[in-house]
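With one protein chain held back, the other chains of the complex are shown just where they sit.
The letters A, B, C and D name the chains in turn, as written, and every chain counts its residues from 1.
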Amino acid sequence: MASYAVADRRWIERGVERTSTLRFALWLVPWALLLALGVYAAGLCLRFGLNQTNMDNRFPFGLWIFLDLSIIALGAGAFFTGFLVYILKFKELKAVLNTAVVVGFICYSGAVGILMIDVGQPLRAWFTFWHPNTHSMLTEVTFCITCYLVVLLFEYIPVLLRNRQLRRVPSFLIFEHRLHLLVPVLAAVGTLLSFFHQGSLGGLYGVLRGRPFAFREGIAIWPSTFFLFILSAIAAGPSFLLLITSLVEKVTGRKLVEFSVLCRLGRISGLLTAVYVAAKAVDTLAWLNRTSPSLGFAPWEFYSYKPFGTWLMLAEIVLFGLVPAVLLLHPKTASRRGWLISAALLVCGGILLNRFILTVQTLALPTLAFDEFVSYLPSWQEVASFGAVVAYGVIVYSLSYRYLPLFPQEKREGYRVSGR
Amino acid sequence: MKKRRYGMVIDLDRCTGCGACSVACAAENNVPPAAPRATERTGITPLRVQPVSNGASGPARREVFIPLMCMQCGEHTPCVSVCPQQAVEVDSATGIVTQMPQRCLGCRYCMTACPYHARYFNWWDPEWPAGMEKTLNPGVATRMRGVVEKCNLCHSRLHAAEDKAAAANQREVNPADYVPACVEACPTGAILFGDLADETSAVARAARAPQAFRLLEKLGTEPKVYYRSNRPWVRALAEPRTVPAKEVQRG
Amino acid sequence: MKPSRRNLLALGGGAMAGVVFTPLPWKLLDDTAIWTQNWPWIPQPARGPVEVKAAACSLCPHGCGLQVRMAAGFPVGVSGAPAHPVSGGALCPLAFGAHQLNWHPRRLHEVRRRGRAASWDAASMALRAAAAEGPVAVIDGRPGRGASAILRDFAGKSGAYITAPGPEERSLAPYAAWSGVPASALGYDLESARTIISFGAPLLDGWGTPGRFTRLWSTHAAGLGDPELRLIQIEPGLSHTATLAWRWVPARPGSDAALAAGLARVLVEERLVPAKGPVPATSVADAAGAAGLPADAIVELARMIAQRAPALAISVDGEPAVAALNLLLGGGIVQRRETAAPQAAAIAPRAVVIDATVPWEYEPASGAEVFRFAAWDGGGSKADWLLPAPGFLEEITEHPSAPGSAVASYALSPALMDAPADVRGAAAFVGGTPADAVLARCQEIFRARNGGLYRRGAKDAVPLASLESAARLQDELLAGAVWVDDPAGSRKVRCELKEWPAAAAGTHRGGWADAWSAPVLPPLATKLYQESNLREVPARSRI
Amino acid sequence: MPRTLLAFAIGFGAALAAGWGAFPRVLYQKKVQPIEFRHKTHAAKSGTSACGDCHALRDDGGFGGIPATASCAGCHGEPMGATKAEAALVNDYVKPHRETPWLVYARQPANVRFSHAIHTRLAGLKCAECHGAQGETDAVKPYEVNRISGYSRDIWGRSMSRLRRAPHEGMKMTDCEDCHRKRGVEAGCLGCHQ
Partner (left out) sequence: MFPGVDGFHWTFGHVVFLGLFFAVALTIFTTVVRAVWRSVEDFRSRRATAICWDLEFAGMPEAERCCRHELAGRVAERTCPNSFDCRRCAEYEKFAALPASSPATSFGLDYPAGRLYHRGHTWVRPESDGTYTIGLDDLASHLVGKPDSVELPEPGAAIDANGTAWTLRKGRNEVRVRAPIDGTVVETGGADRGWYLRVRPEGEPNLRHLLQGPEVTAWLSKELERLQIQLGAPDAAPSLADGGILMDGLMDAMPQADWDNALASTFLE
């Protein structure tokens, strides 16, 4: 055995099986290349400005914001699992807690990274903290996401310090232990922060009086999208976790968690999706009949621009809402792996669609009588920089999976290779 | 100093669509010439003139030229409330919606919020051919890439008017000293500018006329830029479109 | 004692904790943000007091009055001179960016011979050599200046002094042919017309002096259902002027002559105008067929034209049939009181000197050695010599009567900036002294004692007689005053028309960019062409 | 443990020393004014101590700033003494009619609009309230430029912590705001930015 492989093996948890060093390295290579390309593209954007993107004055938000909103919603699994485990004491979800933390950390750090390229003047980003406009949903988002990223970091550190070699340093192990004991506090803070920023991301669009397609009335300072985003995020978070766990099991060919845990995730997701769909339907009706007409806009006009027809609205509510909710709640389908995964896919797809509609359709639609319907196609730099976030996520997750006890039960229960 | 609400009434019947206002605006505010790859959607035109047709065909077809700039909204100002770092505010003394590119971090949220598309992002660093920087207006700082800018109602001219008044120990600005570049440039005198808070001013009277209207008034943003036209179809442009886009073709 | 890993970690931790309590991170955060606000590669305006100077625009023949704001010795802004007798305070959109033209990347800084650097001496020798071999033609874009006299003298008897017509002069060509008065001395009496039938002339879009017709239109026509001044635009497409006109008649392209004949026919047949001169043979039906309009529409149009007299017909192409129609309607073409250069006889010159005032597109007859003066290289020139001329506001410029104007006028613009070291004007190059020529022109006006002097901002003219000398007149002109002839000095032109003219093929379409005779457009014109959907990119890509 | 603590303390101390001691020296670059100037001497010789006599407001309300070389020429047309500085003034600037490239301590960036007319005429501020007793100095102090932002050090103020500075020291935006707040003046962004 080559010496690097031996050295590598010494960093892997004792008692679990991981693929060979060579295979792991080969797995990382394409992702590393994608990451390098994306970093180059991001560098172009930072060096030459956002003219490297295909955004324009009429389409000031593009792919990045859409995907940022999406991955932040999908990353909601991190706080929500923490909330379920530590606050509501759902003990069995402990099995996916570490993986939730890592996924959350990847999603949030990736989103913040992309945001730093997306803003025109990243060096002035701290102005938001120093001179905050507390009326702006974006201020709220910035504060909460930053705080929550710190929280996630401190939730991730215990997992990191559990690495076989790092653990050997007594001070690391003791700190990990002490921090871990306090993690419920962080989980509580994370829950508070997440509720607010997930909501504010929705509020971001709901407050746009000038964009009647997105504008919503609501309670006090919060438009209805505020609550819908919270709901949809906590509905999709568990589904995404379910997907990620299943995907990792599939890719590695190892059993990592009990199927009952996945079912539990599915049921939680199904329940919340059902609530979300109901709320979304009520909100849509209120918007169609009240909000939009009061601003002088005939709501069906918004759907007269192809391809953004009413089918999109129906797809969002029925195909990506009602259908997976039923699949996840019906005992027959909810206990079958295939159905479970398909339903989770639909829920996550629904989140993507919702964020897409709010970002892209809102901007594409005309407001003034003489506006034109505009379209936008992201440039390679935009796609590549986002690809870098995906690559970064895969790499961080792969490293975490290989070297950290993401699934502690794997060793305790002595799972062995299934199939193969 | 008394509170003012600067605004304008633009007579769309008199606009010939020459674009003098647009160029004068750019020159006054040190807006650079377009970057080679800039288009009508990535350029910087704090004031742009939009041709709009009445949708008819044949000899009945007509166009109107609508100068569009920041509407200086007075209520629910969409851009002010969304800016995360207070780079935009409604100036309490003048009612001007002010955009501070030096405070801006370029998140472009205000651009999504603005229903009038009156905000422009600096997609490129500004560039002038060598030596042309000598022609920059000393009253206006140039912007840099990555920030949003818009019409600030030629605030440097207000500064100059204030300075001039102060030098004469006057607190009130002489209205003749503060005329935005577009108003000055219009060859047909289609733009009337002044203090809307002063009920007796020509602009306030014109804004009250039945032919006067504002764009998307139902949004409740209370713009201080009014338009006027004798033609009903032009006045109808104030409302959002109610016919699908494919039926409306622009010549 | 070797430091352990723990010691190093503690050291780093201590440093990190300590640095928080120093200004370092906070000041760096602040200063880097400030750095982004003052990026060294982004130019900032110079500081200094702003002065307003009077000037006139030299970039097209119309000579609009300018107020130039100067800071630190450079122009920082241009606006129209209020109540200017020629431009009335209006400017074309391009003028607002004209002060940046001197730094246009295509500015000529050196003599170029067929694309290669050459010297003034070489150019001078080449011209002298050519002149020795054969006649020299001199092309002047702005006749009526003192400098024009220098150029005319240089061309001499053997050579030819030729004026390059602008769009307005081209539209006046038939009248020049029929009256014998050069088009450069003819003008339209727009001010008295109450109906204007424009055959494609972009009256509201850069044809004629900016601010002349637009002001008439905005006071008497804009937005009114039945305006005092009726503008009827005959044009195939919906141009800016067509869309703003009282009536737009979308006639087929190339049908101007037939339509004019048809209208004339109806006017005469229905006795809507006093019958005088020849009558076209074209029938109304033929005209309708050619124009793609119903015959009724032509009859109705003719009645409409006759309804509110006086009516004036203008053809952008100089279509003779339209000119004939105009004569039928009563004329409206005046001859200004000024001495115009006679039309030169056709010669085959050995060399051609083209003044910087000549539109860049002007192409002289081939075979001659061409000496082209220009401040900018507009591209695509076939000239043998490109000779750098002073740019915008870099020399004293003369502004004779605007093309198409009804009264004679003369204005001067001071040099507000230093020209680059190695530029010369054509008049100086051929050996004249432009300063003397300007004074001579002033003396001429002063001696004639016609008209009056409009000082900057003044609504009324000061009689010329109140000035003590021609030099004083020159000073007044350089300070922004404009000499304008007495309107009574212009008289209606007499045209002898034997028979209804045959159609002449013309394709010229004017506009701001076409009236503009400088080789390049101001960089800020991108706001009109590239950064908005207001206008198509002009055919000449000289931005 | 004590060794760990010691290491921590050393790191902490070193960071403090670097941040307070070395950092300002690295951040700011000292520059010398092109020529010497003594306010005191000029005030005495000209018999005036009113700042506005030399640093005048223009009629249009603009501020004249530092007098142009032409106004030096009246006395310094020929060297008034044998000092090197005198020779430099006359030979380098007065005779060739070149403006002296003074380094302006209170120079604000291009995006700042400061109206001397409003502050001195309408608000009645004395020059020294913002500039200190410049008129009584007998030498020009060295100019320090921030290597990152390009600002004069006087904008931040001498004191790095900004806690121990004289009333007139510091010309950052927050200093303007403090004064405005004290006087109840509301300017808005537009009031002070261009």
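Here, a residue touches a chain if its C-beta (ideal position, glycine included) is under 8 Å from a C-beta of that chain, and two chains touch if they have at least 3 such contacts.
Not measured: the values here are computed from a predicted model.
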Per the whole complex, from A:L50, A:V96 or A:L186 the residue touching the absent chain is A:L186
Where the complex has a chain not shown, which of A:S20, A:S171 or A:N289 is the residue touching it?
A:S171
Residue of A:V150, A:V275 or A:V390 touching the missing chain in the full complex
A:V150
Just the residue numbers, please: which parts of chain D touch the chain that's not shown?
1, 173-174, 177-178
Give me the chain A residues in contact with the hidden chain, please.
3, 6-7, 9-10, 14-15, 129-135, 139-140, 143, 147, 150-151, 154, 167-168, 170-171, 173-175, 177-179, 181-182, 185-186, 189, 192-193, 221, 411-412, 414
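We adopt the following convention: only the chains that are shown with their structure count from here on.
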Chain with minimal offset from the mean of all protein Cα atoms:
B
As a quick test, compute the distance in whole Å between the mean CA positions of chain B and chain C.
29
Roughly how far is chain A from chain B, going centre to centre by Cα mean, in whole Å?
40
Using Cα averages as centroids, what's the distance between chain A and chain C in whole Å?
61
Going by residue number, chain C touches two or more other chains at 6, 32, 35-37, 44-45, 47, 50
Would you please write down the residue numbers of chain A that are in contact with two or more other chains?
121, 124, 127
Linking chains that touch, what shape results: line, ring, star, complete or other?
other
Can you identify all of the chain pairs that touch?
A-B, A-C, B-C, B-D, C-D
Residues of chain C defined as touching chain A within the complex:
5-6, 29, 32-33, 35-36
In the complex of these two chains, what residues of chain A are touching chain B?
49-51, 55-61, 118-122, 124-125, 127-128, 130-133, 135-139, 142, 204, 207-212, 294-298, 301, 304-305, 362-363, 366-374
The chain D residues in contact with chain C across the complex are 3-5, 7-16, 18-20, 23-24, 27, 58, 60, 62, 65, 109-111, 146, 148-151, 156, 160-161
